[in-house]
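Dropping the structure in here first, questions after.
Not every chain is included here, but those present sit where they belong.
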């Protein structure tokens, strides 16, 4: 028991736990939010499934929900690797300041990415946020591989 | 090596390992099961891709497979956060009885959710199972955040 208590007291691990929980909660809340939009605005996953789509207004709403789905899918594809690699990274014992920098930049980039999706910012912003998150994960993966290489 | 051996001997961690493995196996087995249904019943992912869909019977089968897909997607969106947050939660050193309660309620809610999908129970049951699972994860996330907060 003592070991586990010690482990969770490592500052880097505390930092990882905090940011991983935040970013996972953000990902989880996207699902219900999309379902809510679908139910209240009567927008469906497949345009073909419904006869309700007749006006341009309906088409615009549908495009909007498709974008939310894209945002959610992008979250799954980026946040899961972050959580796995971030956990291994936290166990390699990096400097607290370096770890903080990595986690903050990643979580920040995901929130900017979400905002860029929701308010439909002009394109470079969304792509940029995604690239920044990708490189943060690569940087952590590089440290894991160089510290723990054992094929 | 000693530390790892000790860690896996922590009862809360043993409980977490057991339930996480059960729920991940359940999620994994959905994939092959859907593929099997598709092959044997000749139901395809996209209604538009096939010319086989002519009768109402075919349409009904297609709706059924779509529901299985929805169930699988819902599993991915709920079980992955549970595994990540549950791991961090197990490391915060909660009471064994509280942890057992959380894990049992979550795993139970996912199985009820699956059954509600498969035998098409009337709606409140499925939504309720999903909400219970969601709140269990939130409750664990709350403990992780309050124990480990380090932004």
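For reference, chains read A and B in written order, and residue numbers begin at 1 within each chain.
FYI, a contact is a pair of C-beta atoms (placed from the backbone, for glycine too) under 8 Å apart; a residue touches a chain by one contact, two chains touch by 3 or more.
All values reported here derive from a predicted model rather than from experimental measurement.
J.: Full complex copy number, with 2 in place?
T.: 3
The working rule: only the chains that are shown with their structure count from here on.
J.: Using CA atom averages as chain centres, what separation in Å is found between subunit A and subunit B?
T.: 19
J.: Which residues of subunit B touch subunit A in their complex?
T.: Residues in contact with subunit A: 3, 6-7, 10, 13, 47-48, 76-78, 80-81, 84-85, 88, 91-93, 134, 137-138, 141, 144-145, 147-151.
J.: Give every residue of subunit A touching subunit B within the complex, in rising order.
T.: For this pair, the touching residues of subunit A are 1-5, 7-8, 11, 13-15, 17-18, 20-22, 24-25, 27-28, 31-32, 48, 76, 80, 83.
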